[in-house]
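Entry: chain A
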Amino acid sequence: MSLDARIPSGPLAQKWDRYKSDMKLVNPANKRKFDVIVVGTGLSGGAAAATLAELGYQVKAFCFQDTPRRAHSIAAQGGINAAKNYQNDGDSVFRLFYDTLKGGDFRAREANVFRLAQVSASIIDQCAAQGVPFAREYGGTLTNRSFGGAQVSRTFYARGQTGQQLLLGAYQAMCRQISLGNIRMYPRTEMLDLVVVDGVARGIVVRNLVTGEISLHSADAVVLATGGYANVFFLSTNAIGCNVTATYRAYKKGAFFANPCYTQIHPTCIPVSGDHQAKLTLMSESLRNDGRVWVPRRKEDCGRPPASVPEADRDYYLERKYPSYGNLAPRDIASRAAKEVCDTGRGVGPGGRGVYLDFSDAIKRSGEDAIRDRYGNLFEMYERITGENAYRQPMHIYPAVHYAMGGTWVDYGLMSTLPGLFVVGEANFSDHGANRLGASGLMQGLADGYFILPYTIGHYFASTKQVKVPASHAEFKKAEEGVRQFTRRLLSINGQRSATSFHKELGRLMWENCGMARTRQSLEINLKRIPELREEFWKNVKVTGSGEELNQNLEHAGRVADFLEFAELLCLDALHREESCGGHFRVEHQTEDGEAKRDDANFAYVAAWEFKGADKKPELHKEPLVCEEVHMATRSYK
Partner candidate 1 sequence: MNFLMKIWNSSLGKKYIMGISGFLLVFFIVAHMMGNFQVFLGPYWINTYGQFLHDRHEILWPARIVLLTMIVLHIWSAFKLRAENRAARPVGYAGDPASFAASYASRTIMMSGIIIAAFVIFHLLHYALGVRAVNLTGIDFSALRDSAGRPDIYLMLLLGFSKWPVAVFYIIAVGLLCLHLSHGMRAMFQSVGWKWTFGGVSHLPDQIARWFAVVIFIIYTSVPVAVMCGFGKAYREAAVQHLAASAVSGKEVDR
Partner candidate 2 sequence: MNLTLKIWRQKNAASPGCFETHEARDVSPDMSFLEMLDVVNERLIAGGQEPFVFDSDCREGICGTCSLVINGIPHGSRKGTTVCQLHLRYFKDGQTVTIEPWRARAFPIVKDLIVDRAAFDRIMQAGGFVSVNTGNAPEANALPVSKEIADLAMDAAACIGCGACVAVCKNASAMLFVAAKVSHLNYLPQGKAEKDRRVKNMVSQMDKEGFGNCTVTGSCEAVCPKEISLDFIAKMNRDYAVALVKGELKKSAAGGVG
């Protein structure tokens, strides 16, 4: 099967306009005849559901949370990029496009990224009109801040809650459509399978998480907006409920999975404090504007109170290695540097897995009040979690898994390799290439949901012959039976270990062997260990309760079962990609001074994996990445 991304021809800057003028339209009166299923109600899913309903489509929306407003998009703190050039500092669509593409180490699709930059400005207009309380200047205009990886100020924000406020905008738009009867909302409902009839996505099988009831839903198109898979590492900054189940089960039904090895590790998280830990908490990247990162020069000093380590015995390693960017080096680079110093035994805190983020110089320079003004809420959060006062002693930080750049492969129209299955937001393999820049995740989710999918899905409806397939079709029954069997199997094992213990063990394997630095050897260990662990899971997992009630244990076990398969795919992809780029660092492929070494000659492609059956090796398909307008430069932050 050839991978056709269906990128419109013509100059980069005209592709999206050309697509829009060439696409086929659905007559307004006919739109209500089309049913669309949207799974996931974060920024991309919420925006898509609302916009499709506004257009007149009949939408059914599903989420596993108790209300669509709680999707994990809510946790984004920093902001959202847009090429508005309000600051008159030379920003433009092209510059945003180029920064994003470069930030992703040139492993994203050029045309998609350009389109993202193009629609970014409309997102801000839309959100402001919805009542998103963006930060403002005294004159009443919108204000901006700068963010990593850019030399212009183009990030819009709403205090420390940009994600929540944007999500509330989409949620409110959904609420309006729900009240108008255009969206039927199914909260606390989890998608457990995709139904494919004659090679076309036709519906889903879901489980009501309260009653355990399994139901079938058919539609003319299915949109997955189910977020990323960072929880395959068990400990991540993702929410407890984030999972890969929807996209992974779609993968098993024929939707190719692209670039799973691109995972982002965020450098400024609160370190792990013990075995009990369920998740990691991110501290905003903005802290690195004033904090200096260091570890003791000598191992022996690691146990000493930080204040007693003299200046000369401190190693400000980011400033040392990257003099021009210093503490503001991009996320992937700063994370790796932290791991390196900890690997030499100079890490601080529990288990030697932490580095200091020290504000004492900034406090000396600008005073404690100024620092409190800038970061007060973050310092409070830090104190809540660790019980330490970061005005008096340096923070402990360590990198943690944060975001998944990989995801379901989609074409320019956001459709997967299965016709009728669209994937948006973090769930698709996205526009971020091998590394995502700060403040562009929100941008992509909303771009997909508000401004791209509503066009492309209409084109799909208008340009392909549509036949209604009812949920009584044999394929639906088959999928339902599969789901029931899966649940029965989990409940019948009655072994010795909880699903959480398997998840933790998987997470440790992934973090140790497929985390910030990967080697052929470490990946091969995982490729051997993961199937063993999976086998043990299916023999020895213990799931209490029944399937006919609210059973969090069962929900989690099902998700872990999928992670246990997906992790193998991730490692396989990481093993095959014999280069280092963005979030994927292969120790074998580095420059003399330890920087990532990309191999454009052999690896400038999207790796899309096709499921070939259980226990069979998936097949690799390549979509070559061709940069028509820009040169694939080497990223340097020295």
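The candidate set was assembled so that all candidates are chains of the complex that A comes from, given by their letters.
Keep in mind that, in the parts below, contacts are C-beta pairs under 8 Å (C-beta built on N, C-alpha and C of every residue); 3 or more make two chains touch, one makes a residue touch a chain; residues count from 1.
As the structure is a computational prediction, the values presented were derived from the model and not from experiment.
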Checklist line | Which of 1 or 2 touches chain A - same complex, any copy | finding: 2
Notebook entry, point to check: Touching candidate 2 in the complex: which residues of chain A?
Noted result: 47, 50-51, 54, 65-70, 72, 74-75, 84, 86, 122, 124-131, 133-142, 158-159, 161, 163-165, 168, 171-173, 175-176, 178-179, 185, 187, 210, 237, 239-241, 273-274, 276-279, 281-282, 380-381, 384-387, 450-451, 454, 496, 498, 500-501, 542, 544-545, 549-553
